[in-house]
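Have a look at this one.
One protein chain is absent from this view; the other protein chains keep their places.
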Amino acid sequence: MIIILKKTAKKEEIDELTKRLTDKGVIVSPVIGETMTILGLVGDTSKVSMDTIQQHHIVERVLKVQEPYKKANRKFHPDDTIVEIDGQRIGNGYFGVIAGPCSVEGEEQIISIAQRAKAAGANFLRGGAFKPRTSPYSFQGLELEGLRLLKLAKEATGLPIVTELMSTKFVDEFEADVDMIQIGARNMQNFDLLKEVGKTKTPVLLKRGLSATYEEWLMSAEYIMSEGNENVILCERGIRTFETETRNTLDIQAVPVIQKLSHLPIIIDPSHAGGSAYLVPSMSKSAVMSGANGLMVEIHHDPENAWSDGQQCLNPNEFDELMAVVKQLIAIEGKHLDAVK
Amino acid sequence: MIIILKKTAKKEEIDELTKRLTDKGVIVSPVIGETMTILGLVGDTSKVSMDTIQQHHIVERVLKVQEPYKKANRKFHPDDTIVEIDGQRIGNGYFGVIAGPCSVEGEEQIISIAQRAKAAGANFLRGGAFKPRTSPYSFQGLELEGLRLLKLAKEATGLPIVTELMSTKFVDEFEADVDMIQIGARNMQNFDLLKEVGKTKTPVLLKRGLSATYEEWLMSAEYIMSEGNENVILCERGIRTFETETRNTLDIQAVPVIQKLSHLPIIIDPSHAGGSAYLVPSMSKSAVMSGANGLMVEIHHDPENAWSDGQQCLNPNEFDELMAVVKQLIAIEGKHLDAVK
Amino acid sequence: MIIILKKTAKKEEIDELTKRLTDKGVIVSPVIGETMTILGLVGDTSKVSMDTIQQHHIVERVLKVQEPYKKANRKFHPDDTIVEIDGQRIGNGYFGVIAGPCSVEGEEQIISIAQRAKAAGANFLRGGAFKPRTSPYSFQGLELEGLRLLKLAKEATGLPIVTELMSTKFVDEFEADVDMIQIGARNMQNFDLLKEVGKTKTPVLLKRGLSATYEEWLMSAEYIMSEGNENVILCERGIRTFETETRNTLDIQAVPVIQKLSHLPIIIDPSHAGGSAYLVPSMSKSAVMSGANGLMVEIHHDPENAWSDGQQCLNPNEFDELMAVVKQLIAIEGKHLDAVK
Partner (left out) sequence: MIIILKKTAKKEEIDELTKRLTDKGVIVSPVIGETMTILGLVGDTSKVSMDTIQQHHIVERVLKVQEPYKKANRKFHPDDTIVEIDGQRIGNGYFGVIAGPCSVEGEEQIISIAQRAKAAGANFLRGGAFKPRTSPYSFQGLELEGLRLLKLAKEATGLPIVTELMSTKFVDEFEADVDMIQIGARNMQNFDLLKEVGKTKTPVLLKRGLSATYEEWLMSAEYIMSEGNENVILCERGIRTFETETRNTLDIQAVPVIQKLSHLPIIIDPSHAGGSAYLVPSMSKSAVMSGANGLMVEIHHDPENAWSDGQQCLNPNEFDELMAVVKQLIAIEGKHLDAVK
């Protein structure tokens, strides 16, 4: 941490502030110049609040030097994390493809889509059982019945299940039945929920909040990791900007940035980002070449009649075509896509 | 709802789509022009999903005509709602002033600040017991002990208590002890939590999410109201924009816009919006003249040593000065500030 | 400027970098800690490029300490600037009210509106002669004929003229005929135009770009001032955010922030910010209480038939009503509104 003092700061005031800081266990190195005085803080600065110091009457500005996340930080964990989810791997050289419908609608629907997803090369099945909907009057998901149907689809195909958890009430059921728990964008800072999934051992897919900075996103991963669960995969799904022609703006730069800041895997969800099926193929291909560790794509056997988000689903044939190119690109990137037996 | 068809749509395709819509109970009026064909939908369109229709191969675009919120909608409730909170009123001609520290830190702290708040003319006490913090390593609040201290401060001053609920686990305690439950910006779309507070009878202060549109915000109010609790007050506390000199951008236009769209009261929190004490006085005065129904201001007897957010707190003397002008402006606006006995 | 070095930086590399910086005339004070090494730069750092240093292989991060604007900086000019425009003053205790139509449409229109503006208490007349329109097919203004009509309105009322300059081609005409030259939001970083108006002596009203930070805005003021023209007034007119219910988001916090950073006057344009007449009265009143030094309001005798932006214009009666309250608030703020004889 670096503290820039006001020009008007007097020596005794500087001494008083220095003492206050030293008492908190940090080492204070002053830089005294003609036009400014700077205090450089080294050592363990975690007990020193930037906010509080900013408040001090002789302080001009406080600058942060270190990232506030520890367990998610690349600096302290230089090697890429590989998360294993029921035998399938995501991270480093392992690319994961998660496919499936927005909502679980029925047994035949979810099983037949799972079979097509697997046939095309996906190694995970997604499907919403609990749905976060902007309107209380919209379909809210089949809930626990949806979870039961996902398990049937897993029995039929072997694909591990990824589905969203919205409430601490169902943590036990998810821990028992789900292979990777998704935390949705709207709950990225539902700290209560983060702590609860942090206490499980189930891998967590943490979506980026609509207006979350990279740092806030990694701090949410830190909430999960600080409770003991280090199996966190990040998912970029579009951020909110001024542009309204697309639902959100896919921040593809998130991939190289997160890979610089953190050792956690990062995947891309092009379906929710743009909100339109026509954007999914080009954005999926871009995602692979951005260096992402995986993709999450919505598919539906009959998008026009999907119960939710049909406009952004590929049909199984379109997904087959896309996967043909995606596999080529994964190879160019030198990565490996595990196959489910 | 209005559906614009592609130029290439054939008569039999239009008939097929029309039938599908008519079957859902809406009345379809076609407008057939040389350069476009439009289907105007009247009647109850709630069963018709915009997303699904958008997906139809002869559809160019779907335009929404009606707002998706009903209970929060000014159109169906032309009169301003007045929310009564333990005898104090907010809404229409009643202006509310909520003041207090960011966090409850101890008995003496909260009681003495409550007394100063009341003396200056505030009619509600705020204070965080459960704190949503970006970092898992930051102070997370005194939790239930904080709630107990808030009750002591209420006993001492008579000020009704406003405090944030972050988890469905503590709904019962809040319903018993808190006069107005605050839902924070990060939980504005924690639908599970919204439904739970919707089942209580306690008034709810619903903060706007950092990147929530007016419509999404009102839809979150609708979640609470649709469960039976219509005592909702909206609180604008800054939105996330590209500007980083201030913590967030106070969207003061929210006041006239929300008052046009909805009958619910709206108040302003200038402390969290800007994140700096020097912004609070001018923004508070602006808030009154924008037509807002209230203010929420953070105050602390010793901001430099506050446990959280000290940099945005006024000290009691500054708050006294501010309230002197605020009262003048409330009078110019023709509004009334209830006094707590 | 502060340079944080990578942990891996070796002594000889640090020495090499230090020498390079010292050669540019700055004084380098190193802070060597266990977990980081910092170089504090004092003296004249203007020749040291942050970008270039950031690039250096031993540099972790470069932090700026000083604002890049000099002439616009409050630190070097602690007193508020008062700009005098043809006898009317704006800045410090002087509040200016600029009113008039979006576009000059004809002689009778501009004169009659000018008379109503003056009668209500405005002390400046605005009116667009050259119009920046998103579409090449929209009305582009009466151009030089519009300027001629504005002069007639000034003759009739005595109100100084404020109008927008879009091209360096007409600088001479504007310098001759216009009392305050407006630089529009879209041209805030048209540096060529800024330099040209900087060479005149005519006061400049510099609108904030749609997505300009405070610093960029002040740097644009600096472009004008560095050419010799220090008569710059800043105008906040809304920024682009994710919210689309209003045209732009009025950033009212700009007032206290700019007044902290700079000595230049700042005024508010509520008409362009929100883009709707119903927002103008409450936002104008908020603007006065935010501490702004003035207001710019669009008025039209027949908004439904205005040639441009009619939806955001007040009619003269509405403006009369608004000005009655505005004058009260100016008095509460302890400011003075010059009257045109």
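Just so it is clear, A, B and C label the chains in written order, and each chain counts residues from 1 on its own.
The rule we apply is simple: contacts are C-beta pairs under 8 Å (C-beta built on N, C-alpha and C of every residue); 3 or more make two chains touch, one makes a residue touch a chain.
Since the model is a prediction, treat every value here as computed from it, not as a measurement.
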Visible contact partners (per top-of-document touch definition) of the missing chain: A, B, C
Selected residue (touches chain absent from view) among B:Val42, B:Ala119, B:Ala176 or B:Ala324: B:Val42
Of A:Ile252, A:Ile267, A:Met296 or A:Ile330, the one touching the omitted chain in the full complex: A:Ile252
Touch criterion as defined above, residue of C:Pro30, C:Gly106, C:Pro132 or C:Gly158 at the omitted chain: C:Pro132
Absent-chain contact - pick from A:Thr18, A:Gln66, A:Asn92 or A:Ser286: A:Ser286
Those residues of chain B which, in the complete complex, touch the missing chain: 2, 4, 27, 29, 31-36, 38, 40, 42-43, 61, 63, 65, 211, 240-242, 244
Touch list for chain A against the chain that is not drawn: 211, 213-215, 239, 241-246, 249-253, 255-257, 260, 273-274, 278-279, 282-283, 285-291, 325, 328-329, 332
Those residues of chain C which, in the complete complex, touch the missing chain: 46, 49, 51-52, 54-57, 68, 132-137, 166-169, 186-187, 189-192, 195, 210-211, 216, 219, 222-223, 226-227, 240, 303-306, 308-311
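The definition used in the following text is that only the chains that are shown with their structure count from here on.
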Rotation angle superposing chain A onto its copy chain C by C-alpha atoms, nearest 5 degrees: 180
From chain B, the most remote chain by mean C-alpha position: C
Copy pair chain B, chain C: interface residue numbering same or different (half cut): same
Inter-chain centre distance, chain A versus chain B - centres from mean C-alpha coordinates, in Å: 27
Euclidean distance of C-alpha centroids - chain B vs chain C, Å: 31
Touching two or more other chains - residue numbers and ranges from chain A: 211, 240
